[in-house]
Every structure is written in C-alpha cells, then in structure tokens.
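What follows is a single structure, and I will ask about it in a moment.
Shown here: the complex without one of its protein chains, the others still in place.
To keep things simple, chains are lettered A, B and C as they appear, and every chain counts its residues starting from 1.
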Amino acid sequence: MSTRMFGERITRTEDQRLVSGNGRYLDDLGHDALEAALVRSPHAHARIVDIDVTDALEVDGLVAIYTYEDLDGRMAEPLPLLIPHPSLTHGRTQYALAREEVNHVGEAVAMVVARNRYLAEDAAQRIRVEYAPLPAVVGIESARTADHLVHEDVPGNVAAVMVQQTGDADAAIDSAPHVLELELEIERSASTPLEGKGVLARWDDDDKSLLVHTSTQTATSVRQAIAAKLGLPVDRVEVVTPDVGGGFGVKIVHPWPEEVLVPWAACRLQQPVKWTEDRREHFVSSAHERGQLHHVRVGYDDDGRLLGLSVRFWHDNGAYVPYGLIVPIITSTQLLGPYKPAVYRVEFSSLYTNTVMVTPYRGAGRPQGCFVMERTMDAIAAERGLDRTVVRERNFILPAEMPYDQGLVFQDGRQLLYDSGDYPATLAKLKKLVGWDEFEAFRAQAAEDGRRVGIGLACYVEGTGVGPYEGGHVRVETDGSVVVSTGLTSQGQGHATMLAQIVADELGVPFDRIRVTTGDTRRFKYAVGTFASRTAVMSGSAVALTARKVRDKALRIASTALEAAVEDLEIVDGRVQVAGAPEAGIDLGTVAVLSNPLRYAFDEAAGAATQFATPADPNTPPVEAGEAPGLEAVDFYSPTRSTFANGMHAVVVETDPDTAEVRILRYCVVHDCGTLVNPMIVEGQIHGGVAQGVGGALYERLVYDEHGQLLNASFMDFLMPYASEVPTIEIDHLVTPSPLNPLGVKGAGEAGVIPGSAAIAAAIEDAEQVTIRRMPISPSELFDLRRKRT
Amino acid sequence: MKPSPFTYHRPASVGEAVATLAGLGGSGKVLAGGQSLVPLMSMRLSAPDHLIDINGLAELDMVEVTDGTVRIGAGARQARVERDPAVREAVPLLGQALANVAHPTIRNRGTVVGSLVHADPSAELPAVLLLLGGTMELRFPDGVREVAAADFFLGPMSTAVRPGELAVAARFPRQPAGSGSAFVEVSRRHGDFALCGVAAVAVTDPDGAITSARVALVGVGGTAVVVDVTPAVRGSGGDLDPSARDGLVDGHVDPEGDIHATADYRRQLARVLTGRALEQAVVGARNGGRRR
Amino acid sequence: MNITGTTTLTADRATVWKALNDPAVLVATIPGCRRLEAVGDDTYRMTVSAGVGSVQGVYDGEVRLSDHEEPSSFRMHAQGSGAPGTIGADVSVRLEDHPDRGTVLSYDADAIVGGMIGGVGQRMLTGASKKMAEEFFRNVDAVLLAGTSPVAGEAQPDVPGAPQPAPAVAPGTVFTAPAAARRAGPGFATGVAVGAAAALLGALVGGWIAGRRR
Partner (left out) sequence: MTTETQVHVSLVVNGTRREVDVPARRLLSDVLRHDLGLTGTHVGCEHGVCGACTVLVDGAPMRSCLLFAVSVDGAEVTTIEGCCAADGSLGPVQAAFRDCHALQCGFCTPGFVTTVTAYLRENRAPTEAEAREAISGNLCRCTGYQNIVAAVLKSAEATVSEPANGDPA
C-alpha cells in the first residue's frame, strides 16, 4: 500500500491558485455582465407610499429598474420558508422586492440594472421612495411587550413557542437542596465573511437555459429554488459555486432576493447580469445571529450535582424566519453539553423584530447555549465553594455511559443521542495544558507585581454531520487520473485537499492525480449543503464509499485481464498488481480503458478496447449484466443521526486595573473530533473559530437604536479583530473515533467559536470578582461593572 | 459603494490650485491623501462637484526643519514625516503621535496637513499642533495667512479654512530643550480612532524637578483640549500631585458617550492616560530632554 | 438619538417666539436653507444644503409646527431625505423669561437618522449637534439684536406681490434665503430640524469616518 494520506498534514491543493491571485471569486467573473444595485429601505418599519423613478431615467447607461410591481408569477410570492416546523405557527418570509411594507433597514425595495455598478448606484440614488414610517419593534424586550407588531397578523410578535422536557424539572428543582436563578444574555453578531454575497446569471436563449454563479453554501438547493421561482424546468438551470470568500453560515440561507432577482433580470434582458454585495449592504441585508435572552433555574445537591435544570429563553429572529427554528432548537438541545442533569426542561419563544433576519452563524445557537450552561456551572461552583473543574466532572456523562440519550429531539428531527466521547479525559488534558492546578501560584506572583489575572474554562458538545445525506462521484480517467465530485460547496475549508486524501487511500492512487470538484450542479446534482460541520463526515464518508466501489470494479476488470483472483490483487500508486508479484499488473488508466468497450479508437489507448482488439468472450455481452461502461461510481452516505464532537477551552486573561482593558495571556484548546483527516486543516478551523469566539466575547456586536437603525454598519464600528486582538492558540487533540461512519470522523468546522464567550467571561470574572451575565463585554462595560461592585 | 461623478482638476502649481479653488467657490474639494475623503465619497456622504488633486505638486511635498520650527507641506505623507530623523529630533512628539495614526498602510498615503484640516476630534495630530502652539499656513489668491492652532480648530470637523483657501503647510515649533514628550491612547482595536488619547510635554530643571507639564487630550470634546497641569507640581521634589493633576483634567474635559464607551469611562481614561503620558514625558525630560 | 440643550437669548419671549415661528426669519437664519414653501397651516416644504467638512448634501423635507402655547412652547415635526441619508425629528421647544432679562430657550429633540448615515454617523453625534445648536441660537440672537426683520430685508417671498408674511402664511408662498445665509456654517435649527439634522448628520459622518483613518 502506498504511503497513507489520511491523517497527514498535507498542504492544500487549492493554495497554488489562491496565493498567486488566480482564485476565481464571484466578482472576478462576468466582466461582460450588466451590473445591479439595489434601493434599500432607510426605515426599520414603514409602508411604501410611492416610488418615483423619473430622475433615475436620465442616468446614462441605465438599462432597467424593477420594483415589486414588475415581478410576475411566483417571483411575486414571498420567498420560501426553507425549514418548516410544527412549532413555527407564524412563519413569515420576505418578498424578493418589498411589496407594501418594509420590515427592516436594508430591505430591498427596487433593483437597478445598468452598464456598470457606478452607473447603477447613480440611478439608485435618484429613485425617490416615499415611506409612511410605522413604529419599530427592536430588541427582545420590545418584542415581548408587543406594544407594536412587526407583522400585523402575528399576535405578540411570536413566530414560535417550543418546549422540550425530560420530566418534571420544576418539581425536581423545588425539592433540590440548593437553587439558583440566572439571567443570561448574548448580543447580536454576524458571520461577516470578507467576501460578501454575489450572483452572476447568464441566460442562453438558443438553449433556453440559465447558468448561475453564486457565492453560496448550497448550489443544488439554489438551483431548485431558481427553477421554481422563475418557472423553468430544473434541467434548464445549472448553478456553479466559484471560489467563495468565506461563508460561516450566512451563505447557507437561500435564495437571497438577489439570487432570484438577478437570474430573473438576466432572462428578461437576455444579457448577463451581475450583482456584487458591498459591505454596507452585507451589514443591513444579510443575516445576523446570536441575540438571545435566557432565564435559568437550576437545582443541585451539596456536591453541585444537577438535580433539575429549567431554561426559558427568547430568541430575536429578526423580521423574517426563512431558516425556521434551527438556531433556537440547537441552543435548547446543545446547551446540555457534556452534562446529564437529572431532569431538564427548556422552553423558547422565537420573536419578530424590525431588524435583519437571524439565521445560523458558525456555532449556530451553541455559543449561547454553552454560555448559559457554563455560567451556570461557574455559579454553582462559586455558591458551593468548589473548584470549577470539580463541579463539571461530577456532572459529566462518562465514557461507559456512551452512547448517551439526552432524551430530546435534535435540529435534524432525530434523537439527541451522543455517539462517543471521553469528557473526563478531555478535561484532564486541558487542566494539564493550561496548568490549572498551578494557576493560584501564578496569580499570587502576578498580584505581587500589581497585576490582575484570571482563568476560566468552558466545555461543549457539538452535534456535527447532520443528514440527510451527501454523495460522491469518483471516476478513473483513461490517463489514470481521478476526478472526484461532491455536491456540497467549499468556502475555504480545504475540502478538495481533504477529500483527495481520503480517495487516495481508498483507491490506492497518488494524491496529486486526484482532482476534486465541489458545488457545481453540472457535475453533481444531489446534495444538501455545507453547514453544521458536516463535510468531512458526510461527503468524506460518501467519497470513501464511492472510491471503494470503484476499487472493487477495477479489481474485477483487472482480475480478468491479469487472469488472477480478485483476492490476490492490490492497487498501489495507481497500478493494479498481484500482491507479492508487482511485475504482474496494469495501470488503473488501462483498466479504465478496458472498462469501456469501444467500436472506435479515438486514440492509441482506446484502441486496446475496440471490438477486434480485446480477447473478450464473443458469447457474452461486451458490457456484462449489472455492469456499466467506465471505471466510475456514485454513492451516498446517509447516517441515522449526527455524530457528537466535543472540546474544552481554558483562557487566562489580564485586566488593566485603570483602563479595564482585557488582554488574553493564554488560550488553550483540547478538541475531540474523532479521527483527523488532515490535522493542519483541523487546527486551522480551530484557530479561525477561536478568533471569532474572541471577537464575539470582546469586540463584535451589532448595535441597533430604538428606531431600528443599525448604528455600526461598517468595519469601522463593527470591531472584527485584527491580528493584534487575537491571542496565540495552544491546541491538544483527543481522538475518540465516531462509531457511526466508515472514517470515524466528527465535524470540526464550528467547534472553535462555541465556548469563547463562556470561557472569557469566566476568566474576567475570576480576575475581577465581578458578576458577568452578558456578553460581549467592552472595557467601558467592565469599568461600569467594577463601579457597581464597589 | 462607488463615488458620484465629479470634475477632476490637476493643477500644475500651488498658484493654479488656489486660483482653481477660489474660482469654484464652495463647490471645490481638495484631494490630498484622500484616506478620509475617498471612503466618504464611496459612501456618497460626500459628493463634491470638483476635486482638486494636489498630489502632483512637488512644492507641497516637503519637510523643512529650521532652528525654530518644523514646517510640513500639504503633500508630505504621514509615513515620511514619521521616519524623518530631523523631525524626530526636533519634534519627537510628532513621531510619537503618528505611530498611533491608523495603520502604516494608511500613513503611506495620508498626509499630516490633511489630517489637521480634517479636524477630527479624536485625531492625534491636532493635539500635537495645539500643544506645541503651532500654526497653519493658508493660501488664497491674494496671499497667505498664518492661523494659530488655537484659532484654527473650531469644532468637530470644522476649521478656520475659508472656502477657496488651501492649507499649504503646518508649522510645529521645536520642543524646548530639556523637554520630554509622549503620546498615549486607548482605542478599541489597534489602529482604531482613540476612545481617548493624550499628548504630553514636560520640562524639567537640571535637578529633574518639573518646571512645566502640559497635555492635550483627544476624544473627550469637540476638539483637542490643552490642559496645563504645571500647577499640580508638588514643591521641592518637583513631582506631580496626582489628585491635583486629575482635578485639572476633570475641569477641562467634556466627553460624550457612544456605542464604544460611556462618557464616564472616557473621563476615567482622560485621567489615567494623562498620568501615563506625563510619566513618560518626565522620564524623557530627566533623561536629558529630547531623545537623540 | 436624543439631543437636549438650553440657551439664553437677549430678546424677550414674545420676540423670540415670533422669530422662531416666522418662516422669513427661519429661512434667513437656518444655514444652508435654500427654499422654504408654506404648504398649509404651520407646514412647510424646504430644501436645505447643509453639511460639515467634507460631508455636504442637499436635503428635501417637510416641517410641521404644532402644539403652540404662545409664547411658552411649541413642537416641531420634520421628515427629510438627501443622498447621505434620511432624518425624522420631533422637537419640543420651551421659552421662559430670564430672571433678569432675555429669554431662556430649551429644546429636546428626538431624531431618527437613517440611510447610509444612520449606519456610520454615530461617533460624534451629540457633541457636534450641541455645538451646532449653540451656533444657531447665536445666529437668531444676532438677527434679533440687529433688530432688522429679515422679512423687510433680503429674504423675500418669491410670489410676486405676495403680502409680507403675516403669522398665517398663504399656502404656496415661497421664501428664499439671502445668499449670505446659504454659506453660513452648520447650524441646528430647533425651529426647523430638517436643516439642522442635515447639517448635523454631515458633521457626524464626516468626523466619524475620518476618525478611523485620518
């Protein structure tokens, strides 16, 4: 067997292109295309009285202006509610262009198409929209009191109320020796990838077909949505994902208004049309996340063991809910982390506000849940006077208890059943890595120098690799190279490298002979998308299964050609040979030739497969029953339920006694995502996740005023961390293979971000002896907390 | 986010630039480094009908260090001034302040005079000009006028520059011999505008006693504010009495709260950073004054 | 955003009241006010060219005065929009006799700033607006001190032969500002907040962005 690729730190095949400026992102395409700009609402809530485009018509280079009035057929209907749920009793979604009412600042009201973006913006600026402002509902409190309604047909602004429980939690809490109640809040943030969204559509009137490039996390589903909206046969629409400059969740939502408007305009104008989202548009019209308010009631015994846990929380879903209840459902279930409260009850309300809609952002409700659970653990430890790690250990689910049934229904509608994990071992590794037991000595030393330091930790369990399925296609070309494709998309996770590593091992071909394509519906039409840390689990398993099929077929064909038993054959470096007698063998390329009986020889290799060249039995069909021409296969992986990765972070901070500035001295991560396909890539995912966790804890928040104006809609005031704000991250791995999939892998994409706010809040609290119940926290806010304390 | 159309002027001389500006009345806007103006234009918050580009004017791209002053032309980039050894020797505070101005990439294009004319209440450079008692040189068709820093900054974003006038240079007096200086600030992220920033100049006598201690604070009012804390010097030892120092600062700052920090927190920073800046400045002064 | 302030004017309450409710005075004292058209009782359409520093914009809007309690208080409601953004303001103005002489004016403005400016104009909002409010009152005070009613002065109805604006202004009457007033510095008109807000927005955004990278 050739050197094993699985588990190796292979540098990425994508990078040669990307570091030399040869990436192809959405706006790098379609130089011949007309460009679109949108007129967006400056009001959070208003009726549209009149739209006057007269002035805009004078703009040189203007091609078209569209408003709701122009939308026909299903384009005139609201965009789809992607994930319906029985509890989502009042689901509302937006129109591609606002109809009579706008429900958040930034909602699209009109689309301008012009010769280029400059001219499109000239025209957009000259369109006069007359609005009749309505009272805005902003923030959870104003949504709950419901003095005003976002949607007049949605009483109380309540989109959904959902309850899950494993027993009578209140009774358990009431009879517990100790009870605590906490109010915990996380503010709004957003994915903010460096590349915004973008769509390029080309209509071929001769072929009556539409080719759409879009910066999305799901090409196959965008394809279906466009076909449905434009009333085109699905087979006339193809969607291709170019290089995507980051997604982090915001690009899994679809179709964005522009994803149907731009193709629709391209069909009408019979010219290519492109829209590239600018940064301001991204802030006011692409999805946000995180904003939730939680009330916790917990009962526990003298040792800090959880006897009953009851959580009630309010989720600000913004103006619309196209993505259903995924975020709050994840919070309500993943909140439990590695712990096993005797009884658990959770109830949440998903509330409408006149703000940008809320859909998953990396972590997807888990950072909130982790913050709630871990703050609760710290509060119990403080109240009991116990070490924070001890309280956690006492509540851990033990390895012997795996698989562990939490008795809840997860975001995929399946049982919340942990497949594997060793939480005590993870914690032991973390304590060692950060030096938990030596910290008091360090604190004392620091205190002597007049420095304030603190340490905190947080644990999480993450359901990864949710279904329903992903598939793979693997084909050996006659030159021996291998093409692999899977339907989900890539936004920089190194999928092409990771999947090639898997195929290289399964098929026995050199890594550099493998080319991987993702997110191109011309190549693979059945897929779900890239989210929930699912690519390695889903597409990784799918291409592994597919490669095995191809391998079996190669061996069958080769055994005839080599007149050797399949069992005696092996594939080494792209060559099928008899084990122990490598001189007797044929290249996979030749096997590919033989797999495809030919009448015509288009090249020399093909000649070997023509009807007079092969010594085939004239009395059997050239393609045997049950076989198909070509050395290729398609297969799918569809697990019964998710696999559960876990991890624990510890943070050491120093706070400035005068300015209340917070500096992270150490950030330690112990991470268990099962087997690692490429540790370099997994660590990169953790680094990036932690940076977003640090941002969410200390810098990033989206601030709305009471009128629904987003006050920091730019990179100048939305404080995404620079290198100067992100600490060096120390990582240790634990490997508990998943029993659920052929590779033993678990997802790793979101993990890093989950415990950030919880761990950093704990560390600051430990340094400052203040009580932190709300994140993020700024120096100014810490300064206020200090004053309240004194 | 693309700018509105405008008529572009590239004058061949300062005279032509001034004539063009004057001819346009209020409708002309000067483009120097453009690190503030261009994003404003891309957001269409600024849409001048005419843009007068002075980047090509060699006569403005100069830094003159004389016995008395450092004169910086409107074409001189912040990065160049920051690195100029003669400037560092004559007015160390300028380099100390420039190191806090955004990021190096911005300083490669941004100009010192452009920043002064922009008059942002959180900008570092106006504090330096005010603290050192510098002047601005304003050209108009019939001549030049010098405006003292104290009369130049009228409020947030507003200065004494009249329509049709071109700020051609800024003059920074040499820091007194035996003086030390420092600039410290707190911002949310490295390179962001300061929540509060303090420029300090201290002078000590041969025995190390403080004879003069002055600061200029940014981010705590409509313009940078100068505070003379010399009265807080405590008798013989010649050190500053912290509470007296804080009292003087409190009397001069009137910060506003915003989404990044409350007014109270800014007041706290004003005190703390004044203390830190002066501490560094005094150390500098006691180590033989302007560091060479 | 909420802006409140108090200032003392030299003139007596009645005079100040009259001035702040006299479109001819307003059009002359609101910096950058190009045009003020009476479209009904106490309702005016206006065009203001305002801004600070690099940020200039032309804003069109409508203003309505209400809740008159002569000579002690009135409310003002304004909606306006221009390229940089939109403004909606609700201002209540109170006039009290100064114990010695003159008038103490206090205002309480609640403004909604929308559009591009709404998202990037935050940093110096209150500070700049207060400063500009003071400037505006200095202007008004100056006009009143000078004693020359702008009505008899440079600001004239554009409608030929229109009567001098009486307390009730005939709909359709258009006032234009004296050239001088158009280029005056920024000001915050509690009387007519559109101009104010416009100027104010300008200042804020300009300063704010500049703050990030000078």
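Criterion: a contact is a pair of C-beta atoms (placed from the backbone, for glycine too) under 8 Å apart; a residue touches a chain by one contact, two chains touch by 3 or more.
Keep in mind that this is a model prediction, so the values were computed, not measured.
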Contacting the left-out chain in the complete assembly, out of A:408, A:542 or A:690: A:690
Contact residue for the chain not shown (choose from A:65, A:162, A:716 or A:740): A:716
Absent-chain contact - pick from A:726, A:745, A:760 or A:782: A:726
Interface residues of chain A (partner: the chain not displayed): 11-12, 14-16, 18-25, 27-28, 31, 58-60, 116, 118, 122, 192-195, 243-246, 248, 278-279, 491-494, 680-681, 683-684, 686-692, 714-716, 720, 722-724, 726, 728-729, 752
Residues in chain B touching the chain absent from view: 1-8, 10, 31, 34-35, 38-39, 41-43, 51, 53, 55, 79, 102-106, 108-109, 190-191
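We take it that only the chains that are shown with their structure count from here on.
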Overall pattern in which the protein chains touch one another (line/ring/star/complete/other): complete
Core chain by centroid distance, with centroids computed from Cα atoms only: A
Distance between chain centroids, defined by C-alpha means - chain A, chain C (Å): 50
Computed distance of Cα centres, chain B from chain A, in Å: 45
Where chain A touches two or more other chains, by residue: 125, 280, 711-712, 716-717
Junction residues of chain B, two or more chains touched: 4, 43-44, 192, 259
Interface residues, chain C side, partner chain A - complex: 1, 81, 83, 85-86, 88, 112-116, 118-120, 122-123, 208-209, 211-212
Contact set on chain A toward chain B in their complex: 117-118, 121-122, 125, 278-280, 658-661, 699, 703, 711-712, 716-717, 719, 721-722, 724-725, 778-780, 783-784
In the complex with chain A, residue positions of chain B that touch it: 1-5, 43-44, 186, 188-192, 195, 259-262, 264-265, 268-269, 272-273
